[in-house]
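Only one protein chain is missing from this complex, and each of the others stays in its spot.
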Amino acid sequence: MNNLTRRGFLGLAGAAGVTGLSACAGTGTSATSDKGGSSNTIEFWSNHPGNSKPVEQQIIQAFQKENPGLTVKLVDAGKNYEEVAQKLNAALVGGQLPDLVVVSDVTWFNFALNKQLAPMDDLLSSAKVDTSDYVDALFNDYKYADGHFALPYARSTPLFYYNKELWSKAGLEDRGPKDWDEFKQWSDALKAAVGSGKHAMELADGSNYLDWYFQNMVWDFGGAYSKEWTPTFSDPNTVKAGQYLQDLAKNGVVKFNATPEADFSAGLAGCILQSTGSLGGISKDAKFEVGTAFLPGTDNCPTGGAGVGIPAKISDERKANAVKFAEFLTNAKNTVTFTQATGYMPVRKSAVDTAEEKAYLEKNPNAKTAIDQLPHTRSQDNARVLLPGGGARIGKALDQVAQGQDVTSVFAGLDKESQQVFDNQIKSKL
Amino acid sequence: MATVYFDAATRRYTKDGPPAVDAVTLDIDDGEFLVLVGPSGCGKSTTLRMLAGLEPVDDGRILVDGHDQKGVRPRDRDIAMVFQSYALYPNMTAAQNMAFALDNSGVPKAETRSRVEEAARILELGDLLDRKPGQLSGGQRQRVAMGRAIVRQPKVFCMDEPLSNLDAKLRVSTRSQIAGLQRRLGVTTVYVTHDQVEAMTMGHRVAVLRDGRLQQVASPEELYDRPVNTFVAAFIGSPAITLVEAPVREGRADVHGVPVALDREVAAGAGDRVVVGLRPESWRLVGADEPDALELTVELVEALGSESFVYGRRPGAGEGDDERVTIKTEKRAGVEVGETVRVRPVDGEAHVFDAASGERLAG
Partner (left out) sequence: MSGLAHGAEAASHRSRGMTVAGYVAMVLVLLVVAVPLFWIVITSLKERQDIYVRPAQWFPQPGTTANYHDVTTRIPFLDYFRNSLVITLVLSASKIVLGVISAYALSLLRFPGRGLVFLVVIAALMVPNQITVISNYALVAQLGWRNTFQGIIVPLAGVAFGTFLMRNQFLSLPGEIIEAARLDGAGPLKLLWRVVLPMSWPTLVAFSLITVVNEWNEYLWPFLMSDDERTAPLPVGLTLLQNNDGVTNWGPVMAGTVLAMLPVLVLFLVLQRQMIKGLTAGAVKS
């Protein structure tokens, strides 16, 4: 030890320097095409929406039994859709792409626009998949140009959840409001019944997808976030909806909060708008009878959740395997298994005709509400789901509206920003 | 044990500035105790560190036992150093501190132990061997630092102001202990200090440095009796020598009207003006009737018990220290502050220097 020379130490110091450097080194060759990856192993990147990992594994086992030559590797790809997108982005640059990946209603379009997701239509037809059995509104959510870029998988819609005990205390009929006007008429009675320190309604704040729930309110007032690619926030009807939201907040009817479902379950809120995905949790947590209803208004329920897509740069052989598994994952039998375990919506029309589903809905009338609402859904406006950063942008503006800022000027700002984003990032690629 | 030879050794910290150590040539005998002394910033510590290998030698050479030390690492020079701050290893006990160097050079355990015990006996550290530096007093730490040097039985001891962190009383007693220890061990020692009393009492020879240049190397007596220039004369001796610039007339220097006879030799070498140096004991008080005496107003009297020092100033002289005359008297001076006294130099005890260069005039 004593005889270690200075030269020896130079080497060590050099090694330390190199380690420091490695932090900034090596972009390597850019992965223009991903030739790697075994052709009979299907790597499925999922964030297991709705704690669905066990169900996913169950479906995978069934698939492998039917297709002995193929194995599916289930990868924990993140705790939410944004993290899956992040991991996919890293792989798109760094290599080693998955075969099938979960993409949300907000994240898929950017990948499709940059030709990073493969169009499904040819793959589906060569695999002889009958796409007409997919619920149209859900399938067409992934339509861009002439192709579909994902298959619906863990799909949800918002539901109107209400506290039945409170409803009877306020002397209301056991149903949801027909439209937002009616809710306004009810609000005084609800406020009185719920008592002080609690709220007639709670809504998620702008960081927690208020922009998704508000989509329904906007449509009910005849407005929209956009018409095709043209933002329409300054449309009088859109502004009217914003004004309505602001009034609810001003009058103390609504409180905004990160987790309204928790307050609702604890009896602190009379009603909430929440994803169908929360149905299981709320039913378990609440100590009172929970009622569910369609969103107020007619035929204006937005859809949401996630689908599964296939990266464009993997080999055709891998794509073919991937689409085989994607179809299996979302077929009538499995969509029933999946949705009953999680609270999502079946994505196949034929699913509701299966005996299992019929029996299930019999027992769970609240789940039936969601299914019944499905034909009344509508694909969301581009300004929220297709414009990069759209959801977050609208959410932030709605927070400002809720805090009492002038609706007209906030929405005018939204118009301008959305137009800019479209001009800079989308227009040239269309 | 070894001889040390500085051969025009030079150290420059900056390329263009004046060297910190300027061509010092110094021959140190085997077993000699040499003291390097000078005011702070004179280069004495740098000189010592060059010998230990902690500073490079930019020009010239340093030889130990005739071997050039250029390129020899500090650890290979077999030189032990005692630092001003002692530089003990805080995590080791006194014994471990002392044994560290021996462990490093692979001395057998048993021998290490006996050497440490021997050093501890000499330095009276026996009870303290298991203590860490934090549990030792300043004097004890100083002795551990000494012990660390002793156990190595090196060729040369280097000591860099090892006493400056001790209180006055301990400093005096440790001074004689170190000197005695060095005589007993017979190890060549280079000792750096800024304290001329330490220099005069400890060393066989004393080297006086100023601005990186060696002024004089000599025994303490010689240094006191025959300083080579006014700087050495003023630096050595306490209280300091009185230096007076005086014109020369007819073989005599005129010290404020008092004639001081010069040797014939000196007078021959002197120009118009000389500097006359008179140590405190070279004056005596004289009565009112003696001619050729200097009248002084007494400013301060220091009565030390065995002797007294009287500080006086000529009427009409400036305020500076250099205009003050210091006189040593016997036990009781018998003079008061404010009194006027008359003094005369003792014949033949004046040091005479060239007024321009400050060099001693032969004699």
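Going by the order they are written in, the chains are A and B; count residues from 1 in each one.
By our rule, a residue touches a chain if its C-beta (ideal position, glycine included) is under 8 Å from a C-beta of that chain, and two chains touch if they have at least 3 such contacts.
Not measured: the values here are computed from a predicted model.
Engineer: What shown chains come into contact with the chain that's not displayed?
Structural biologist: When the full complex is considered, the omitted chain touches A, B.
Engineer: Using the definition of touch stated at the top, determine which of B:N104, B:S219 or B:S238 touches the missing chain.
Structural biologist: Spelled out, the listed residue whose C-beta touches the missing chain is B:N104.
Engineer: If I consider the whole complex, including the chain that's not displayed, which of A:E83, A:E289 or A:D423 touches that chain?
Structural biologist: Per the contact definition at the top, the residue touching the missing chain is A:E83.
Engineer: Determine which one of A:D141, A:E261, A:E327 or A:E417 touches the chain that has been left out.
Structural biologist: A:E261
Engineer: Can you list where chain A touches the absent chain?
Structural biologist: On the side of chain A, residues 1-4, 6, 9-10, 12-13, 15-17, 19-31, 43, 47-51, 53, 73-81, 83, 86-87, 90-91, 93-96, 154, 156, 197, 261-263, 265-268, 275, 277-282, 284-285, 287, 305-306, 342-343 touch the unshown chain.
Engineer: Against the chain that's been left off, what residues of chain B make contact? List them.
Structural biologist: Residues touching the hidden chain, for chain B, are 52-54, 73-75, 77, 79-81, 83-85, 87-92, 100-101, 104-105, 132-134, 148, 152.
Please note the rule applied: only the chains that are shown with their structure count from here on.
Engineer: State, to the nearest whole Å, the distance from the C-alpha centre of chain A to the C-alpha centre of chain B.
Structural biologist: 88
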